[in-house]
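There's a structure below that I have some questions on.
Removed from the display is one protein chain of the complex; every other protein chain stays in position.
Chain lettering (A and B) follows the sequence in which the chains are written, and residue indices restart at 1 in each chain.
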Amino acid sequence: MKNKFESKKPESRSRWKNFPIKSDKDLVEIRAYGRKLAREIGFNSNDQTLIATALSEVCRNIIEYAGTGKIIIETAQGSSRGISITAHDHGPGIKDIEKALEEGFSTGRGMGIGLPGCRRIMDQFQINSQAGKGTVVSMHKWVDKNGY
Amino acid sequence: MAKNNETKSKAENKEDEAKYPNIPGQPPDESTATLLRELVAHLRQKRSELREEWANRIQEAELLTAMTKEEILAEATSVYDNYVEALETGTYEALQSYARNLSERIIPRGVETHEVIGIVLLLRDVLARSLFAKYRDNFSKLNRILDAYEPAANRIANTVSVGFVQERERVIREQQEAIRELSTPVLQVRERLLILPIIGIIDSKRAQQLTEQLLQGIRKNRAKVVVIDITGVAAMDEKVANHIVQTVDAARLLGAGVIVTGLSTEIAQTLVTIGVDLTKIITVGDLQGGIEEAERKLGYQVQQVDPTKS
Partner (left out) sequence: MRVPILQQGGYLIASVQSSLSDEELLQLRDDLVARVSTVRARGVVIDVTVLDVMDSFATRILRDIAQMIKLRGAPTVVVGIQPEVALAMVQLGLSLGNLETALDLEEGLTLLGEHTKAD
């Protein structure tokens, strides 16, 4: 109790890490890292699981459609703590983003729920894609969105 | 007395200005640290006298009325010692942790924020008066002592008050949390059967908490069937309805079946209008019927008992 305020004080510096994505083996590592980071900046266990799952989905998207790419995970500290995930690839791009965000639509081996699901569980979600050039998916989640 | 001081001050100030023309009031050989040391020595020497006066002033001002005189004196002694120590060392950690500890003890007894700020300001006043009395014949010195004392005293007052307010906020947060938990009790009515009566207004935060509690409850009690009774829910929007649907699905993933009871006609109409799919959810009119249905699922025999015969 004595150290309550000290221990709650968030670290002042932000952290980021760049994960190159080459195969489905990268999934396991990136999920574990995302969960650990989410826990360290104060997400509850339910949100940690959501973040790990969202990471899994965007990572899977890269492997499935582009083969390789990278995912950058960043944390924001201070008054609005949160996590930022950006997935880049140089794959074929998404022809119809609206369609890709429809639940149940899939051209791959998932359930067509990956991207629309991510949009639902994150606080912010954005896709930029250019046919033939690649896709960037960026999404954020804040710790205290539903807090006091 | 005021007149006396004034005349003295003029004389002394002239002397000082002559001696230290470049830095008035800040003689290089008399640093703030030296002054504070002198001040601390004085406060140590007058310890019992000053803290007793402080305790008396607290009572006169009708502060800390929830505490007895002995208690006030005991706390006054500790605060006094911590105060002097903070002045001496210039570090506030010990005082801060004492303030938090004190707050933790006095908050349940109904001590208010204005009382805590009041007593700290009183102590500041008692000490300042004592300094006046000691240095009344040397006004220039008194000024320098006060210059050293004021910032430290302000910082101390700030530390103690903020400590109290933070502790109070923590208590309030804890109480809010407790109320939230109380408002969504997960009850075990018999082995493997849980009831979750939801009463009042559900917002997203509460809905989320309710789901988490239920899922933990299912695992802890190894429940097979859960009855969620929403008779007491005043209104339901799409978001909350979807949350209940999600709760049912999540419970199912843990291996527990859910029965929803007490869905009012109004809510049922709303849900149909906004297009919430309730077809996959088992609903039963009232809680009694829901429990009977749950018991059937668990393989219990249900017998009708005529209440007039018992």
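Keep in mind that, in the parts below, contacts are C-beta pairs under 8 Å (C-beta built on N, C-alpha and C of every residue); 3 or more make two chains touch, one makes a residue touch a chain.
Note that the structure is a prediction, hence the values are computed from the model and not measured.
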Sole touch to the unshown chain from B:A250, B:A268 or B:L298: residue B:A250
Of B:R129, B:R190, B:R219 or B:K239, the residue that touches the missing chain is B:R219
Full-complex touch with the removed chain, picking from B:N82, B:S103, B:S161 or B:T211, is B:T211
Full-complex touch with the removed chain, picking from A:I41, A:I97, A:I121 or A:V136, is A:I121
Across A:I21, A:L37, A:L50 or A:A87, the one contacting the chain not displayed is A:L50
Residues on chain A facing the left-out chain by the touch rule are 24-25, 27-28, 31-32, 35, 45-46, 48-50, 52-54, 56-57, 60, 103, 109-114, 116-118, 120-121
For chain B, residues touching the missing partner are 211-212, 215-216, 218-219, 222, 246-247, 249-256
